[in-house]
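Okay, so here's the structure we're looking at.
The complex is shown incomplete by one protein chain, all other protein chains being positioned as in the whole.
Here the chain labels run A and B in written order, and each chain numbers its own residues starting at 1.
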Amino acid sequence: MELAGITGYLISFLTFTGIYAVLVLGLNSQWGFTGQFNIGIAGFFAVGAYTSAILTTPGSPAYLGGFGMPFVAGLAGAVLASVIVGLAIGLITARLRTDYLAIATIGIAEMIRLFIKNEDWLTNGVRGIAGIARPLAGTPLDTPLGYLLIVAVFVVLAYFLVERAYVSPWGRVLRAIRENEPATAAAGKSIARFRLQAFVLGSALMGLGGGLYAHFFGFLSPEAFKPLYGTFIIWVMLIAGGSGNNRGALLGALIVWGVWTGTELATGLLPSHYATQGAALRVLLIGVLLQVILLTRPQGLLPEKPPKLIAKRPH
Amino acid sequence: MSTLLEARDLYGGYGGNDILKGVSLRVEADEVVVIVGPNGAGKSTAMKAIFGLLRIRQGQVLYRGEDITNARPEQMVRRGVAYVPQEHNIFPSLSVQENLEMGAYLMKGDLKPRLERIYQLFPRLAERKRQPTGQMSGGERQMVAMGRALMIDPRLLMLDEPTAGLSPKLIDETFVQIQKINAAGIGVLMVEQNAKQALAIASRGYVLATGANRHEDSGAALLADPHVAEMFLGG
Partner (left out) sequence: MNEILQLLVYGLVLGSVLAMGAIGVSMIFGILRFAHFAHGDFMTLGAYLGLAFIAAFGLGAWWALPAAMLGMAIVAVGIDQLIYRRLRRTQPVILLISSFGMALILRSLVQLIWGSDNQTYVSGIQFPWRLDWLGGLRLKPDHAWIVLISAGLIVAVHLFLSRTRLGKAMRAMSDNMDLARISGIPAERVIMMTWIIGGALAAAAGVFLGIDTRLHPMMGWTTLLPVFAAAILGGIGRPYGAIVGGMVIGLSMEMSTLLISASYKPAVAFAIMVLMLIVRPQGIFKGTL
């Protein structure tokens, strides 16, 4: 492979890592800050991606569109839509115990995917939305490297946002809730409200990730937001990197995406009729990798004190 | 007279922090021994540690001369030690009879004679064999809880606040039951908040505070002691 091919590949790899990093940071806001176990990441991811796509693509008879708004507006719309969805969901789930929250969030993600698949008038269903514009078409930055820079900027912004939030007075209350919920409640702080805020922050970041994904990939379909890609892999990233930890989130995104694409390269060397089997093999590998991590080093590579769960074990 | 239970200088608690800071006690085979003390003294913690529900970091527990420190609850039951926790001490969706059967899970053979003995001790339970215990009153649940423990014909019965939340009449009845059980040859170790009434039926008592022993004497002597009365005997 020539140098240009390799650098091209590397740029693409890093861009995807960056997008996933934003998603993992969002998940950490929910899990790391307040112990809310969201398996419905794919839902927010999808909402953000589709919103941005719908807002920015030119008109089409097949689905709702034609707003033709610029990239930034698309992203803003993505974040806004995710915030609204996050608020609605958070209001329901903020009081649920961990297991129920997990089930509820995965249900929501599946409902969102079902909605996207069925409501063709909005999303073009399974045929998906294509031709999503690169953000800075026509400018010198309209290159893969330029796009990587944009994603990198957002990763840095997201990282600073969550880090500052963590050390802010707001973050202090969240940590107090984590350490000693009854005392914090007694001090007059509304636990549910703070949890909701952390949840919405997380959803906003996930929506942002979705928007970035849409514009980078250029094509959206419900398939991209199945639980494996949209949720599971992000959880593996957070756990591998170190849950409850923003730096761990970034490291996990890099490593797990590396393993994932590495296995894609490996199975790509197989004859083509093994393609679907190759995909299944990679999924098997990631699943086994997760078990190994959970059994040997559940705190991840960069351990930090894990959050106290919402629900106490009864009896 | 063999010493049924002996705890020597126990240190331990939940997780890292020691709640027990050197607790010692002794129960002889025919005694009713009561542990009293203010809230947070570590009374329940001591019981749980002895029964194997909490880790003893340091110290020793001997049962009939055998070292059983940190033995699992199952091993305690096999040796004839029964424990009744203060709260959540029944299986609410199971019937009275099923609760009792669970108490004798490790026992071999026909359970009918054992069940009969419990029903004789607690006639009210015999009338409600098939009733789910979750629907019963506090007093009846306490009977089921104790009955469950007695199914193994224990040599040592450990009770954590058996009269908590009961009406005065039921409290009296409970203490009478405990005396009956003791008279039948079962050693009793119990933690109690109703210290006055408990010490009145006790052979000996221990006063615990902040995880350590403070006083030890016969039940009557502790009752009469003005210091003890001042500090701990509210009830």
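Criterion: a residue touches a chain if its C-beta (ideal position, glycine included) is under 8 Å from a C-beta of that chain, and two chains touch if they have at least 3 such contacts.
Please read all numbers here as calculations on a predicted model, not as lab measurements.
Of the candidate positions A:Val72, A:Val167, A:Ala183 or A:Ala280, contact with the hidden chain is made by A:Ala280. Listed residues A:Leu64, A:Ile103 or A:Ala185: the one in touch with the omitted chain is A:Ile103. Looking at chain B, the residues touching the absent chain are 51, 53, 73-74, 76-78, 83, 85, 88-94, 98, 101-103, 105-106, 148, 152. Seen from chain A, the chain kept out of the figure touches residues 37, 39, 92, 96-100, 102-104, 106-108, 110-111, 114, 117-118, 228, 232, 235-236, 239, 276-277, 280-281, 283-284, 286-288, 290-291, 294-295, 298, 306, 309, 313-315.
Following the convention adopted for this analysis, only the chains that are shown with their structure count from here on.
Mean C-alpha position of chain A lies 53 Å from that of chain B.
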